[in-house]
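One structure below.
A single protein chain has been omitted; all remaining protein chains appear in their positions.
Note that the chains are named A and B in the order they appear, and that numbering of residues resets to 1 at the start of each chain.
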Amino acid sequence: MTSTIHKFSLNIVVACAAFVAQPATAQQAETFKLGIVTFLSGAAAGPFGVPARNAAELAIETLNAGKMPAPYDKKGINGQPIEMVIVDEAGGTTKQVTEYRNLVQRANVDAIIGYISSGDCLAIAPVADELKKLTIFFDCGTPRIFEDASYKYLFRTGAHATMDNVAAARYLLARNKNIETIAGINQNYSWGTDSWNDFKASMQALKPGIKIATEQFPKLLAGQYGAEISSLLVEKPDVIHSSFWGGDLEAFVLQGKARGVFEGRTVVLTAGEPAMFRMATQIPTGTVIGARGPHGLFAPDNALNKWLRAAYSERYGTPAVYPSYKMVQAILGLKAAIEKGAAGKPEKPATDVVISAFEGLSYETPSGRVDMRLGKGHQAIQPTAYGTFKFDAAKGEPQLVDVVHYPAECVNPPEGAKSEDWIKGGFKGAKC
Amino acid sequence: MQKFYVILVDGTIYFSWLFIVSMGLTLIYGVMKILNIAHGSFYALGAYTAAYAVGVYFAGHYPPVGSFLLLILAGIAVGGIVGFLVERGLLRPMYGRDEIVLVLVTYAAFLVFEDLIKLIWGVDPYFAYQPYELLGRVSIGGIAFAVYDIGLFALAVVIGIAAWWALERTRSGKLLRAVIHDREISTAMGINVPRMFTATFVIGAMLGALGGAITAPAISVVPGIGVDVIVLAFAVSIIGGLGSVAGAAIGALVVGLARAFAVHILPEAELFVIYGVMAIVLAFRPQGLFGRPSARKI
Partner (left out) sequence: MRTLVALAVLLAVLLVAGPLIPSWLVFLLTIAFAKALVVLGLLVMMRAGLVSFGQGLYYGLGAYAAGLTTNFFGITDAIALVALGGLVSAIAGYVLGFVMVRYREIFFAMLSLALSMILYGILVRSAALGSTDGFNLPQPSFFGFAVNGPAGRLLVYALTVVMATGTAMMLHRFVNSPAGVIGEAILTNEIRVEYLGTSVTGVLHLTYVIGATTAGLGGALIAIAAGHIDPDLAYWTTSGEFVFVAILSGIGHVAAPLLGMAVFEAIRSFAFQYAPYTWQMVVGISMLAVILFLPSGLWSLFAPRRRARGAA
């Protein structure tokens, strides 16, 4: 009997000792440990996760060398070199909560930037406040984060997805007042259903009486849209809305184009920008493309954007797309807030000071100015833009023409309003 | 009325895809009683190899017609090689063990393949759209369909007939059916069951990879395309009855039509369709539509 007990206890103790005896992170006061969480495997890696990771790597190196254009030319973050600790966002929300806690408590990071999946964002948000660790969401789209609750240690430096669909509706109706029927093909999960609902509600608010031809929700990563495309061809809508991304978007374009779905109507791809370059010869001219903000080809011609486009293309062989912009935006926001809180002194400012500095902050990025205006100063708003795709055969390059920019206050709900209610109520308080 | 024809065509196209993809799985299970989770990996490997090969082919400006043959060859080649390696290297040493352990082995293999594919081909998508576009469109019931998709149907019919003929009319086929029916007696009768296993697994892997290869032109080949194929293929195999070619065909047809119907008439139900059909079929015929009830051993 004793041998079994001994074996049990001994093994547990040994196992625990092995975990605890981690190589102690020595001298972390020397570097600023920045946890980066983004998709490194699975379908979201190619279009979003890896571009974001690449941009993080590039930005961190540039910052550490002091080569970032002003006002970010101070080395690292407030003089401290940045060390990147990267974690794959795969595995589901429970896994991500575990890994977040590991980043904070085992890897002892100073701050965390990450999260593309809205589910992960929702799960991580309360944990950030529980562990009192400065956390920045850079990409996830759900408006629920700061509309359903308030957080102290959490910030989101990218505007949420409501503006994507409100702006899409405005753009389409501005170009063609005679739209009568709309249809949607979106992935069957929150991102897809929320995007469609926001778009549908916006169209109905801007042009009451508009008809819905069909609403398709194929499974995420289905890849084969034969029946859905047939349905779209049968119902003949004037406009097709899709928030597809990644392989699904590309498959839909290939299959739809071959069967003529794009002909005789307007298709809007609200998250189409990352696919623009790879699919340059395949996307039909006339397709309306969104970049979830003033990113990529919509970005202004400032020094930061010039740096990002040149450096990223040179290093990674392909133009930077919106996830890269949003990651850089997050890193620069963190740096701006910390340096503002430090007020010129080399010591690391206390987290509370950084939080006060971050709240309501306005700062410059490759995509223009970002204002932390909603969610009691924790949620960013940005202007956005939509354009129409055109392939320039002479240059062999994709282009976006007829670009329209929408100011942030036009397409984002005001402080305290819930996005869904704001749209249904006819965009009260919008300044266009 | 137009909708009716369109549903029929959509259902048939989806059936063709499901049939090709599920055939390999139902064969492997029927003969070897292994739930081959790595089937998804074979599909993905077939898709990546085909997409890569077609990309290289068109960069070399060879006549476009050859790309179709290249797709099929690429799928079969990679399926055959990888299938052989997996069966001989990974599964054969484990044959004495519990069936459920073999499932775990195939799952572990699947995980390894996922990252291996990422290491070889990276996370960026691969395209092989040229064969898909080359064939153009055809109008059926007033709606444009890709000729390539219709061609899939022809391919499915060819594979189905070839499989039926191989199993019913050739000596090896009859031996295989004997092994499906009763492994112990087959061994007692002198059939070289291990060799049948290898052959079956290789053929099953080839079919899985072929499924991926012929799908590649219509999609964007990205990491993770193998995952949901596994459940779909299993559901179809269960519905039709494991180990039965006719069963896989009927199962694929039922699911294909049900899904097409759902998409056109009731899009909200699309997510449930395949599982609902599976549950209903199992409720009335526990061994699947064409499965034979196995005698319980006393």
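We take it that contacts are C-beta pairs under 8 Å (C-beta built on N, C-alpha and C of every residue); 3 or more make two chains touch, one makes a residue touch a chain.
Every value quoted in this text rests on a predicted model; they were computed, and no experiment measured them.
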item: Among B:L85, B:L116 or B:V157, the residue in touch with the chain that has been omitted; value: B:L116
item: Which of B:Q130, B:T187 or B:Q287 contacts the chain that the document leaves out; value: B:Q287
item: Option from B:A59, B:I100 or B:A188 whose C-beta touches the chain left out; value: B:I100
item: Residues from subunit A at the interface with the omitted partner, ascending; value: 1, 3-5, 7-9, 11-13, 15-16, 19-20, 40-41, 86-88, 91-95, 97-99, 101-102, 104-107, 118-119, 122-123, 125-127, 130, 142, 144, 188-191, 193
item: Interface with the undisplayed chain - residues on subunit B; value: 29, 35, 37, 90, 93-94, 97, 100-101, 103-105, 107-112, 114-116, 118-119, 227, 231, 234-235, 238, 242, 268, 271-272, 275-276, 278-279, 282-283, 286-288, 296-298
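Convention: only the chains that are shown with their structure count from here on.
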item: Separation of subunit A from subunit B, taking each centre as the mean of its C-alpha atoms, in whole Å; value: 36
item: Subunit A-facing residues of subunit B, complex; value: 2-3, 6-7, 9-11, 13-14, 17, 114-115, 118, 123-125, 127, 129, 132-133, 136-137, 143-146, 148-149, 215, 218-225, 227-228, 259-260, 263-264, 267-268, 270-271
item: Of all residues in subunit A, those that touch subunit B in their complex; value: 40-43, 45-46, 49-50, 188, 214-219, 221-224, 226-228, 230-231, 233-234, 246-247, 249-251, 254-255, 258-260, 278-279, 282
